[in-house]
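One protein chain omitted, others in place.
Presenting chain A:
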Amino acid sequence: MGNVLGPGAPRAPRRGEPLGSPGSFDELHRQCKEVFPQQMEGVKLVVTKTLSSHFQVTHTIHMSTLGPSSYRFNATFVGDRQLSPTEAFPTLVGDMDSAGSLNAQVLQLMAERIRTKAVFQTHQAKFVTWQFDGEYRGDDCTATLTLGNPDLLGGSVILVAHFLQSITPRLVLGGEMVYHRRPGEEGAILTLAGKYTAQKWVATLNVGYGGAHASYYHRANEQVQVGVELEANTRLQETTFAFGYQLNLPQANVVFRGLLDSNWSVGGVLEKKLPPLPVTLALGAFLNHWKNRFHCGFSVIVG
């Protein structure tokens, strides 16, 4: 009969919808985390100025009630290659505070599916973090390798490997392995991860030797989003639960985020845009009933 399907015969097309890229491992819990309010204390003024379509600078003045006040200068450069509204390459970000501490990031697209990132952090004149990432984004999988603080002379390194695979259009499974090495000591920790995305909700679970992290995000409607989180750390023998919600009222230019957690903390942040001015006013307050501590703050964001 011979070889009916010769070497040049095309493969049959896959049935069903495409699986979709699972995204980055660090963003598995992002949707839930964005619902929670950020801690605010003192007074903060943020002024952002866009100098061109590629360059933007930000000045931040923070008058703190808990520590020393500070000034930060941030400069961001984005290149011409834009993959999506939030991703453009190359991207260079530099952030320096009044004490001379620097936080710098460089993101570059080396090939169609390969991205690299370099992160440097200094505390005044001393380097604290130097980290290099390489990420491969396939049609239905993502693989990342990270080198943290590699020190050839000292013989120490932290190696982190991530892998995520879309099993179905809704289910993503994957894992993380962290390997650390110092003179006289080395170890590795494996963590398994899973994420299920439905039309209105997302459930994510990370389980490993060091503990577990579960999150549930629910979009009730255009106005209300809810996030629920549970973290258990077997090394510290601690568990925490947090419930957060976000209320969007675009007609009133208001976004409110609230928080309630198992440490007896209650807090909320209200953000109000003040059109036609490019100004956003944020008011926040947090109260810890168990420790009897209260702090509040407000910030003005211009631009």
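By our rule, contacts are C-beta pairs under 8 Å (C-beta built on N, C-alpha and C of every residue); 3 or more make two chains touch, one makes a residue touch a chain; residues count from 1.
The rule is short, and it goes like this: contacts and distances are computed from a predicted model.
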item: Chain excluded from display, named as in UniProt, from "Trafficking protein particle complex subunit", "Vacuolar cation/proton exchanger", "Translocase of outer mitochondrial membrane 6" or "Protein SEH1"; value: "Translocase of outer mitochondrial membrane 6"
item: Touching residue (missing chain; options A:230, A:270 or A:300); value: A:230
item: Of A:120, A:196, A:243 or A:298, the residue in touch with the unshown chain; value: A:243
item: Chain not shown: contacting residue from A:122, A:168, A:262 or A:280; value: A:262
item: Residue of A:214, A:270 or A:287 in touch with the missing chain, whole complex considered; value: A:214
item: Interface with the undisplayed chain - residues on chain A; value: 201, 214, 216, 218, 220-221, 223-224, 226-230, 232, 234, 237-241, 243, 245, 247, 249, 251, 262
